[in-house]
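All protein chains but one are shown in place.
So that you can tell them apart, the chains are marked A, B and C in the order they are listed, and the count of residues begins at 1 in each.
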Amino acid sequence: MRYLTAGESHNKGLVAILEGIPAGVSIDENYINFELSLRQGGYGRGDRMKIEKDRVEIISGVRMGYSIGSPISLFIPNNDWQNYKDKYHQQGLEYYTPRPGHGDLPGVLKYNFTECRNVLERASARETAVRVAVGSICQQFLSIFNIKVYSYVLSIGPVKIPPKADDYTKIYQSQFYTLDKDRDEELIELVDRVKRDGDSLGGVVETVIEGLPPGLGNYIQHDLKLDGLLAGEIMAVPSVKGVEFGLGFSGTSLLGSQFHDPIVLKDGVKRLKNNAGGIEGGMSNGEKIVIRSAIKPIPTLLKGMDTINLKNKEKSSTDYQRSDVTVVPAASVVIKNVVAFVIAQQFHLKFGGDHLNDTLKSYNNYLKRIEEIFYG
Amino acid sequence: MRYLTAGESHNKGLVAILEGIPAGVSIDENYINFELSLRQGGYGRGDRMKIEKDRVEIISGVRMGYSIGSPISLFIPNNDWQNYKDKYHQQGLEYYTPRPGHGDLPGVLKYNFTECRNVLERASARETAVRVAVGSICQQFLSIFNIKVYSYVLSIGPVKIPPKADDYTKIYQSQFYTLDKDRDEELIELVDRVKRDGDSLGGVVETVIEGLPPGLGNYIQHDLKLDGLLAGEIMAVPSVKGVEFGLGFSGTSLLGSQFHDPIVLKDGVKRLKNNAGGIEGGMSNGEKIVIRSAIKPIPTLLKGMDTINLKNKEKSSTDYQRSDVTVVPAASVVIKNVVAFVIAQQFHLKFGGDHLNDTLKSYNNYLKRIEEIFYG
Amino acid sequence: MRYLTAGESHNKGLVAILEGIPAGVSIDENYINFELSLRQGGYGRGDRMKIEKDRVEIISGVRMGYSIGSPISLFIPNNDWQNYKDKYHQQGLEYYTPRPGHGDLPGVLKYNFTECRNVLERASARETAVRVAVGSICQQFLSIFNIKVYSYVLSIGPVKIPPKADDYTKIYQSQFYTLDKDRDEELIELVDRVKRDGDSLGGVVETVIEGLPPGLGNYIQHDLKLDGLLAGEIMAVPSVKGVEFGLGFSGTSLLGSQFHDPIVLKDGVKRLKNNAGGIEGGMSNGEKIVIRSAIKPIPTLLKGMDTINLKNKEKSSTDYQRSDVTVVPAASVVIKNVVAFVIAQQFHLKFGGDHLNDTLKSYNNYLKRIEEIFYG
Partner (left out) sequence: MRYLTAGESHNKGLVAILEGIPAGVSIDENYINFELSLRQGGYGRGDRMKIEKDRVEIISGVRMGYSIGSPISLFIPNNDWQNYKDKYHQQGLEYYTPRPGHGDLPGVLKYNFTECRNVLERASARETAVRVAVGSICQQFLSIFNIKVYSYVLSIGPVKIPPKADDYTKIYQSQFYTLDKDRDEELIELVDRVKRDGDSLGGVVETVIEGLPPGLGNYIQHDLKLDGLLAGEIMAVPSVKGVEFGLGFSGTSLLGSQFHDPIVLKDGVKRLKNNAGGIEGGMSNGEKIVIRSAIKPIPTLLKGMDTINLKNKEKSSTDYQRSDVTVVPAASVVIKNVVAFVIAQQFHLKFGGDHLNDTLKSYNNYLKRIEEIFYG
């Protein structure tokens, strides 16, 4: 399973090709659009989100509602294109003041541009919309095996929102995609205040994978470890500056005897705690996989930041670009979906199958094989 | 540039094939062996480290001291092999009590084994020796371009050792590979105490890449981002449970205006701080790349942990396996070297060249091209 | 450099994402469309070719006429979609009689389909249109370095058309894309006769790459050899059943002293003949690369072929599907373009560069380096 994306922020739209979903998987376009709307939602998004009501167009690979094994290609039009189609291929969109925190400056140097337009068009987090679409197809594949991926917000700026209960059905009852909607007002107040100051906020996202059997990923080679693959794909999401599994950094100050999760018998093999975050030896161990991702405050600030002007090499300030106060809720949706891709890919690598029925049989054989030891 | 490794912990030895180092790079076997000795050193290692004085054998790809463009293959004999050669391919080495924190249990399930021997042989951190050898060749390639990778320990268990000064030449003056050797005694005391308790310690490692030009890595595709590639490769090192760049998790509570690093003119384009950790938009931005990795306490405990016995499916305790109290110093060496691989790979991807001179010319052309804007 | 395609034959259209073209390459949409029209042209095509006047839409990656380094995504609408949009996602297009020579039967078995529709939609040579578009962008990249790829027809069925002269500008003066348009009438007569018989014709295509420097490809690993990469990509073109370089099969009966091409001095290093077809040791050797591809007669026959009916498992005959008598001219265009992709990929792998200027400098450095020995 592999995918590539293409498309720029103010050009026609975003494209993805996702290859390797077996035939026979029911693909619900509404679900993709629902996930796209989640990415656009969340409190604290800027005006652009109102312009775009992203809707996916499935160009190929799905027929009469089912995957057919052929590459699934997706198109998400940029609704803004109507405003840009006469300008996009013209001079006039030059952007000379590279924004700290964005790829503007290294991108201009790398690609020998004289200004940032071409960089910001592609490096923009806009592109994550189509990664969400890809991942939401992977989610539909995984859900057949009762594997679910959830992401929710653990903090916005300095405000921590510990999960009230592990009821993941409640995530989207919160405007911040937290597991405690009762604290939304506090966060609204925070965001509004920061918005007035022309500033921005980061936060922490937690992602949980439920229902994964033990043995996905592999310990045999550096580039096959499940945690490595997940970390690589998550860190490739714009604004992510850190990834940790289980206790992560906080576990480094514990003793081994405190950290590790004893193996006990209790209707099969269980763990009484999950400090490892569901991964041992680069493999899923049958517990929930728990990942936390650090999202930096977005770099496009209403109040501007010190920078240089590439045209005259003088001190300058970043121009205001229409933007958001915080993308932590949106990032939680993106991370959920890139995680879904990695899990679907590794799942299919292990179980094979060109049609869903083949994969199902192979999967069920595996569950039966490990049943005696593992499921008790 | 790519590499694969092979080899088990008590079998003959470890093998690696590293492909893509251009011809003409001076390869010093002593440097590889020095890095191998660093991995084996550090206070708190177990007895096994005394058995093995790892020394690399370069089987191919280097001639008269220089790379010849052909795949470099490496062999590191397991010195323990003398003790195991009559036992390794016999019954008698069965290990029935999967150790929490290791890949033992998921590995046994995945591969349909009845006991853990085959898993622990390959999933063992022993394999990282040959990753160190691979990376230390990459270091030699990078050093031609004045690109250096350093790793040092920031904490062992609950004890934090902030760098006293950024003088990376002093790392190995500390027995714990910290940047403050004056605190070694405190750490020795800690490790000795934990050892008496039969327990283990984790910690945090910081890695710095110096001398990298802006523009390595790429924003154009999910699997080309420099931070994603680094995080993926680091998280694939055994015991690593978290990776962060720059401020990482701690930066999530800052405001955007505090977090981001203004771009200023000062003998070229500079940043006054480096909260981003040297990566913006999935590319190096010309500042130091700063990465922190969370190392969990090692799971093999002298005092044992609760587990099951796979033979009779009864409650049991892990057997004592000869092991270490902490591998944080060793992990710092491994991380340095896998980072060196990723950087060398991305460097060569950008600049190309079959012989070092080609790469050098291409690199110097690039430096000249960005000089006016960047180096001022 | 890599690409993926998607899209089915009677669905909305074809999609491709091509990644790795450096920034700064002038991309002429007209040239892509010209190549697309060549693929659709050539004498002996069926009616479908008249329905579709393929025109590419560049969705991303090109701005103001130049590549910007970002993935180039392409869309070629299926003009037939207007006739199918109400039927495509409905029952009624079932195709129960697998056609010998097509992927129908193995595809149905592989993917657990009950009839051939989903297979023929994707396995159709229709998909090669977008490979042509991808390759014609690669051609534009290569032509900056004076590297040109040509393909022409050497035979149609039993009729051989040896090149009259190596004037590749004349290829498309022949309706059969041969190098001897004077023999078009003879071929027209052949094709018309075979058409009346409801049968089809194959042929042989020759491809020439001019202007390639020595040293592309690599001898160091099985999957890096230039001939292997070219053969793999060409054999993946529908209807190709054989690929050979230089003398190919006919050279197997010669003596070594007859076969091999002596190295002589004559304004640099030259060969007096080119039996090797420009590749030695898996690398370009500086001579023209010469490849011949065997194109089987197309399997969709007006007069039908014996097959089975998948519904009732009874003897049957293939239905008539609108089709062509011969696709040899079209195949020559497809092969030219997939070859252009491989060459562009290997070229960029060797010389690197994010902007065309970087690649050019690196390339010129190489030419200068080998000048003394090679160019004399």
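Heads up, the rule we're going with is that contacts are C-beta pairs under 8 Å (C-beta built on N, C-alpha and C of every residue); 3 or more make two chains touch, one makes a residue touch a chain.
Note that the structure is a prediction, hence the values are computed from the model and not measured.
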item: Which of B:54, B:104 or B:121 contacts the chain that the document leaves out; value: B:121
item: Touching residue (missing chain; options C:42, C:61, C:107 or C:329); value: C:107
item: Option touching the unshown chain, where C:91, C:146, C:169 or C:252 are the choices; value: C:252
item: Absent chain, residues of subunit B that touch it; value: 2, 4-8, 11-15, 17, 19, 23-24, 59-61, 63-65, 68-73, 75, 88-91, 110-113, 118, 121-122, 354-355, 357-358
item: Residues from subunit C at the interface with the omitted partner, ascending; value: 3-5, 98, 100-112, 119, 122-123, 131, 155, 157-158, 194, 197, 199-204, 214-215, 218-223, 225, 227-236, 238, 240-249, 251-257, 259-265, 269, 271, 276-277, 280-286, 292, 294-299, 301, 303, 305-308, 310, 313-315, 338, 369-370, 373-374
item: For subunit A, residues in touch with the removed chain; value: 19, 69-71, 215, 220-221, 348-354, 357-358, 361-362, 365-366, 369
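By definition in this document, only the chains that are shown with their structure count from here on.
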item: Remotest chain, subunit C as reference, centres from CA atoms; value: B
item: Innermost chain, taking as reference the mean of every protein Cα atom displayed; value: A
item: Separation of mean Cα positions, subunit C and subunit B [Å, integer]; value: 44
item: Rounded Å distance, subunit A centre to subunit C centre (Cα mean); value: 38
item: Inter-centroid spacing, subunit B versus subunit A (mean Cα positions, whole Å); value: 26
item: Per-residue overlap in subunit A, given as positions that touch at least 2 other chains; value: 4-5, 110-112, 122
